[in-house]
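The structure appears right after this line, and notes come after that.
Note that one protein chain of the assembly has been removed; the remaining protein chains are unaltered in position.
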Amino acid sequence: MMALLVDVISWACIVVGAVFAVIGAVGILRLPDVFSRMHGAGIIDTLGAGLILVGLMFQAGFSLITVKLILIVVFVLYTSPTTTHALARAALNGGVNPLIERKEAGGDEPSEA
Amino acid sequence: MVHAISLAGVLCVLWLLLSGHFHEPLLLGPGVASVAAVVFIARRMDVVDREGHPIHLTWRALPYWPWLLWEIVKANIDVARVLVRRRMPTDISVINVKATQKSDVGQVVYANSITLTPGTVTIALDDNILTIHALTTSAAEGLNTGEMDRRVTAVEGSS
Partner (left out) sequence: MFAAASLAVLVVMALALVRAIKGPTVYDRILSVNSFGTLTVVLIAVLGFLTERPEFLDIALVYALINFIGTIAVTKYVEFAHLGAPVDPGDWEDV
């Protein structure tokens, strides 16, 4: 009974993670410019990969395998924002400007963006 | 020195967990040697200090991580809902947010937390002004409330 419950939770995590990963990839495909595509990549890096790996953790139970899966999740969560930020800086320096379709009147909109 | 000892401890635990050899002296010896070599190289590179190995943040960061994870889940659902709509979002905005953290580590934690939550990406960080690309107005408004900023400042503490 317990094993079945763990199995169900595990597969629910994997399926939801796969759905989020597909949505993130669709976002990468559909969004208009490189800065907004980073949000899609963010979904893949956080909930997409994260939930699939959490689902695998439930399959592994309490063992060193689970520890390794936790380490993978932690590494991905630590490296993903660093990569995104480096890429955003490179794109800004390379002359790509964020696409803003609707200007806010006033507010704290930076002038150079 | 405290940072070097703590780094050595972390590396030992990591080595044991990754290898799974808990009582085989033949393998533990090279393990200890490799940990010592890494600590020596890191000290020579001058990266073992408050910034490279911030142990003073550890205890206050523990309650922050679950909160951050929950924020990530909520933001993921929001952004996923936007992405599956037939129309693409037209309210992309770039906003400036002031970081109230004093140290560089605190500001980096704040900037990375913002980037980690989907819907907001930190694209520049200059002199505690963060330039943030927000996919939706609700994501931008969520940042303007300053909840995350306050929590990161609490993690940083007065040290």
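Here the chain labels run A and B in written order, and each chain numbers its own residues starting at 1.
Operating definition for what follows: a residue touches a chain if its C-beta (ideal position, glycine included) is under 8 Å from a C-beta of that chain, and two chains touch if they have at least 3 such contacts.
Here the structure is a predicted model, which means the values were calculated and not measured.
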What are the shown chains that the omitted chain is in contact with? A
Absent-chain interface residues of subunit A come out as 11, 14, 18, 21-22, 24-26, 28-29, 34, 37-38, 40-41, 44-45, 48-49, 52-53, 55-56, 59-60, 65, 68-69, 71-72, 75-76, 79-80, 82-83, 86-87, 89-91, 93-94, 96
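FYI, only the chains that are shown with their structure count from here on.
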Approximately how many whole Å separate the CA-defined centres of subunit A and subunit B? 14
In their complex, what parts of subunit B are in touch with subunit A? 14, 17-18, 20, 72-73, 76, 79-80, 83-84, 88-96, 111-113, 115-119, 121-125, 131, 133, 135
What part of subunit A is in contact with subunit B in the complex they form? 20, 23-24, 26-27, 30-32, 35-36, 38-40, 42-43, 46-47, 64, 67-68, 71, 77, 80-82, 84-85, 88-89, 91-92, 98-102, 104, 107-110, 113
